[in-house]
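Note that one protein chain is taken out, while the other chains of the complex remain in position.
This part shows chain A:
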Amino acid sequence: MELRHVDYSYGASQRQITDFTATVPESQILTIIGPNGAGKSTLLKLLMGTLPPEHGQVLVDNQPVAQLSKRQRATKIALVSQQHQVYDEMTVGEVVKTGRLPFHSLLATIPDEEIRPFLTQVHLEELIHRPLQSLSGGQQQRVWLAAALAQEPQYLFLDEPTTYLDIRYQQDLMSLIKELNRTQKITIVLILHDINQAFKISDWIWLIKQGRLVAADEPVKLLDAQLLSTTFGLKVEIVTVPDYGPYIVQLSD
C-alpha cells in the first residue's frame, strides 16, 4: 500500500495533505504521529479510500484504492475508531457479525460459529451473547477489534484506539495488537496520541507535520530530541528509564 504525491484539501484554501509520498511496510506495525491538525486522520481516510485524493494516487496491491468496490475494500482494509456508537442494544455477537457483511449476500443470516474464531482472537469468546453496553470500555474496544478482524483484512487501521481507555486497558489492547500482527501478519496502521506508546509498539513510524511527511523510519532512528521538538513545536527531552529504555518527555512551559 502506498501514497504517491498525494494532495488533499478541505475546501478551496485549506490544504490538509501536501505532496505525500510514502509506502506502508507490509506485515509490520506502522504508526503515524504528529501534532494535532497535522492531517493524521485525513491520511488514514485517504488510505482507506473514503476520501479521494485531489492529486496523486493511493495504491493497494498496485491498484488505485478508488477503483476497488466498497465490498472489495472492506475485505482488504478494516478500521477501528477511537469511539464507536450504536443506536440500539446490540449483543457482542451481533457487532462482530457486522464484520462478516462483506462476505455474504445482504439478506443472509450469519451463524454464531462463523464469528467465534474472531472473538477467540481477542479473548472474548464467552461473551458472545452479552449486551455490548454491559462490557467495560476495554472489552468493548476488543469487540470492535474482533468485528474488524472478522473482515479478514490485509490492513488493519486503528485511529487512536486507546483514547478512552484507562492505562491498563491501553496496554492490554496494545499487546493484543502486537500479538495479532506477529501471529497473523496483518499490516497494522495506527494513529496514536501517546508518543511513547508509538515508539514502543511500532516497527515503522511516519512523523508528519502540516500535512507533510517529515520523516519515515524505524523508531530507534527517530529518537532525536531536536527532530521531535521541531515537529511537535515544543521542547522534548529523551531520558533513559531503567528497565524501560528511552522515554520521550514533552516539556511544557
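Basically, contacts are C-beta pairs under 8 Å (C-beta built on N, C-alpha and C of every residue); 3 or more make two chains touch, one makes a residue touch a chain; residues count from 1.
In the analysis below, contacts and distances are computed from a predicted model.
A chain of this complex does not appear here, and its UniProt-recorded name among "Aminomethyltransferase", "Transmembrane protein (Alph_Pro_TM)", "Quinol:cytochrome c oxidoreductase membrane protein" or "Probable heme-iron transport system permease protein IsdF" is "Probable heme-iron transport system permease protein IsdF". Between the chain not shown and the residues A:Glu26, A:Glu54, A:Glu89 or A:Glu237, the one that touches is A:Glu89. Checked against the hidden chain, the listed residues A:Val6, A:Leu47, A:Val60 or A:Ala74 yield one contact partner: A:Ala74. The missing chain lies against chain A, touching residues 48, 50, 69-75, 77-79, 81, 84-91, 94, 98-99, 101-102, 106-109, 133, 151.
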